[in-house]
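Take a look at this one; I'll ask things after.
The other protein chains are all here in position, but one chain of the complex has been omitted.
We call the chains A, B and C, going by the order they appear; numbering starts again at 1 in every chain.
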Amino acid sequence: MLGSLAGVLFDGLAYGMLLFLLSVGLSVTLGMMNFVNLAHCSFAMVGGYVSVSLMNRFGWPFLATLPMAFLAAASVSVLLERGLYRRLYRASDLDQCLLTIGIVFVSIAAYAWLYGTEQQAVEGFPPYLRGSLQFMGINLAAYRLFLVLCGFLVTAILVASLEYTRFGAKVRAAVDNQRMARGLGIDVDRTFMLTFALGGGLAGLGGSLAIEMVGLDPGFALAYLVYVLIVVSVGGLGSIGGSFAAAIVLGISDMAGKYYVPWLGAFLIYLVMVGLLMWRPQGLFGKR
Amino acid sequence: MLSTRNLNKSFGSLVVAQDISISVPRGARYALIGPNGAGKTTLINLVTGMLRPDGGKIILGEEDVTALRPDARVKRGLARTFQINALFPQLSALESVVLAVLERKGESKAWWRSLPRYGEAVDEAFSILESLRLGPHCQRLTRELAYGQQRLLEIALALATRPRALLLDEPAAGVPKDESAELFTAISNLSRELTVLFIEHDMDVVFRFASRIIVMVGGRILVEGAPEEIARDERVREVYLGKRRHAFA
Amino acid sequence: MIRTLVVAAALALAFSAHAQKTVKIGVILPYSGQFADGAKQLDDAIKLYVKQHGDTVAGKKLEFVRKDTGGIAPAVAKRLAQELVVRDKVDILAGFLLTPNAMAAGDVSAEAKKFMVVMNAATSIITTKSPYMARTSLTTPQLNESLGTWAVKKAGIKSIYTMVSDYGPGHDAEQAFTAAFKVAGGTVFGSVRFPTANPDFAAFVQRAKDQNPEALYVWVPGGAQPAALGKALAERGIDARKTKVLGQLELADESARKAMGDVAIGIITAAHYDPNHDSKLNHEYVKAYNELAGRNPNFFATGGYDGMHLIYAALKKTKGKTDGASLIAAAKGMKWESPRGPVSIDPETRDIIQTVYIQRVEKVGGELKNVEIDKIPNVKDPVKEKMQK
Partner (left out) sequence: MASANGYLREKIRWRALELVFWPATLLPFVVTPDYLSLASQIAITALFALSLDLILGYAGIVSLGHAAYFGTGAYTAGLLAKHYWSEPLAGLLVAGVAAGLVGYATSHIIVRFRHLALIMLTLGIGLLLAEAANSASWLTGGADGLQGIRMSPLLDFKFDLYGKTAYAYSLAVLFLCFLLARRVIHSPFGLALRGIRENAARMPAIGAPSRAHLRKAYTIAAVMAGIAGALLTHTTSTVSLETLSFERSADVLVILILGGAGRLYGGIVGAIIYMVARDQFSGMNPQYWYFWIGLLLITVVMLLPNGILGGLGALYKKSQ
């Protein structure tokens, strides 16, 4: 029985990493910049389709497409930020909802038109990422191991860059108090643009990493929006670590629930969310 | 009328209220003064139930209200104003005060009859506004009122709950000198029945309107006494009034 | 004043004459939303049929009016059907990828006495909703009961573990399969249900593996889930060549095989159509469909293609009369050679009778294909068959 417990925990961790990678960008835009960006998964879709096209049409290796997915999604988010989001920084969060849901609808139709509605199959996926390895009797899927690695790597880079660098300080200052930050000479406008690019880029990276696990079609922008919102709200606004912890808790409890109490399967992730939010409304590590 | 016995409150190691016992008789006009961070607003938050004390009792009239929720204390006649305006921007001045009056009369549960049918409450609200010379502005949105008028509206809202004790948290904060005198004359001719405790930094106003003064420092009561005693008291002078000679003494 | 009256009358006459000359077909499909890909497959097949056979039948020009339900939305489907009948004056209702929408539109077909052709939705009781309705796709029990009987009788499987999606179609498939499996002498020693919305299959497959079953019966909706399930099977070390994996055709359709890779080898599915089916008619159909849509047709497409054939044939038989009663009468008992093989419309239930193929995924010439290993001809819908007895 131990073998399967460890197996379930590992799968839960991997599933949690996937949820984290998909939602970390949102914990930057919604969490730190307080912008209700429901179009987050559309940026993830941009990354996903970029890496699919690079692999299928130009034969790029999978790992090489990841940075490209990040850059593509980041540049798209800068475009949208300059054009649309910037005008609504001080708007009500309902108007922000309307704008971003509008963007989701446009992105779904655009990708259905460009890439068709079928599931994007990935040819030339590196074989070493597909099989599974035996480790102390537990069956570890290679790709899930890779996801866990990516999750820790992204968290480390993000926490380091936001907590310990000048840029990170500037971002947190600008988000906390725009007026004061301008007073200190921080170019708030540019900082917001770069922060948004970071959030969008992370979404793109999450999107391309998710293809192997959950596939990719134009409906992706709406399908995963609920899960991403759950992770960011349970994790707590403005905290990368919060989203990381929440993703793991949700991933493991979802996986364990499906294994040990399958009839409760679909309810579990929502019950865990409601429970955690009632216990800590501001989120696990939320500040406000 | 309003008294506290050994009130204590601390946030972790930070002690914000230590063993505070005050007693304000009916109809009195007490001033609460002290340097910034002395715990004046915290005391008001403790008395009105916004903050839960770690220990001690709060008595209103003969009743121990320590465990009551803030809105229940208001129903028993304990009202307050806020240092920073906490009003209803999109409601007009009249609507705000009508709301407070209806809440007091328990009529705000009525969801069937339309507002103008409650003429009695509307007239009462209007007379409160007029007593604070806000009558002509009663139809304007709170958001569009001048800052001084908004401070008066804070008091009107408190009065609408027909309090027995009224706590004013720096009523004249941010109001230009000439207007604050007008504000305080409005406060002073409040009914003799009403017990008032107000926080104020402007010593001229304090010494003109307060019948007794309580001085707080670092979450504790330094001294309590008539205005003349406080003006002469060395400790107060050192800690708070500084070296300036006071006009009064 | 008189002159304008005359002109108006002439116009009206012309218009009604024009109406005689055309047959309007209302197509209701989930063009947008989660099932948009299935709708596109089916719609391309309709276009292909019209391109091949011209758009005039029995001297009347065909006119199509397409309406999008946006996914599972019976209230919208019913309204669209009503609008097609009332406003667009259509003569025939067609399409219907999803069961709830087909059921809702069935009421309109019955009330307005309009001939209705269901081209995919697979729940058995749909055709009972209107006497003017025929189906050219499949019924879930048709495939799964055949598979259940075959598993015991031909494959000699004694016991099986079932894993299905926890919603309507999944329950129907599981119930049909296990009923036949037990009647044939097999035993079902365990089962589990996946949540419908984007599940992660690892935990469920792990649970199944722990029982180390002789065989697994699986049912998941088309789209991303077959591929994800295939990968989970591989990750958990369940090899379809050793532990027999049985299911309905979505489990091993082209996109699922492409995404799974060699993991798919050995998966056995029951199907009523596969592009790999060896018949001259099918090869031409697959080639023509590829030219039009750029990919192989799947069972959504073939349901649509045969639906159009039924409409064309019925119109020819009634020489262009479009009222529901005569069209359904013409449709009953209709027999023809479809790309999937011989098919016919059951006169009593107006449902499709067809051959059910049992196929296994094998690597043929470097490519993964479904190879037919057995077939059960002339299978009727068992649920309605029992109802009649």
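We adopt the following convention: a residue touches a chain if its C-beta (ideal position, glycine included) is under 8 Å from a C-beta of that chain, and two chains touch if they have at least 3 such contacts.
Note that the structure is a prediction, hence the values are computed from the model and not measured.
In the full complex, the chain left out of view touches A, B, C. The missing chain, though absent from the display, is touched by one residue of B:A67, B:A110 or B:A146; that residue is B:A110. Of the candidate positions A:A109, A:L133, A:L149 or A:M180, contact with the hidden chain is made by A:A109. From the options C:K40, C:R207, C:R350 or C:K380, the residue with contact to the unseen chain in the full assembly is C:K40. Looking at C:V23, C:L62, C:A94 or C:V108, the residue that reaches the missing chain in the full complex is C:V108. In the full complex, subunit A touches the hidden chain at residues 84, 87-88, 91-95, 97-99, 101-110, 112-113, 117, 222, 226, 229-230, 233-234, 237, 263, 266-267, 270-271, 273-274, 277-278, 281-283.
By the touch rule set out above, subunit C reaches the unshown chain at residues 29, 31-32, 36, 40, 66-68, 70-76, 78-79, 82-83, 85-87, 99-100, 103-104, 107-108, 111-112, 123, 125, 166-169, 171, 195-196. Even with one chain removed from view, subunit B keeps its contact list with that chain: residues 48, 69-71, 74-75, 79-80, 82, 86-92, 94-96, 98-100, 102-104, 107-116, 118-119, 122-123, 125-126, 135-136, 138-139, 157-158, 160-161.
The criterion applied here is as follows: only the chains that are shown with their structure count from here on.
Ranking all chains by how far their C-alpha centres lie from the centre of subunit B, first place goes to C. Chain centres here are Cα averages; for subunit B and subunit C they lie 74 Å apart. Counting partners per residue, subunit A has no residue that reaches two or more other chains.
Against subunit C, in their complex, subunit A makes its touches with residues 4, 7-8, 11, 14-15, 108-109, 112, 116-119, 121-123, 130-132, 139, 141, 144, 212-219, 223-224, 254-256, 258-259, 262-263, 265-266. Interface of subunit C with subunit A (complex): residues 32-34, 36-37, 40, 166, 192-200, 202-204, 206-207, 210, 223-224, 227-228, 231, 234-237, 255, 258-259, 261, 295.
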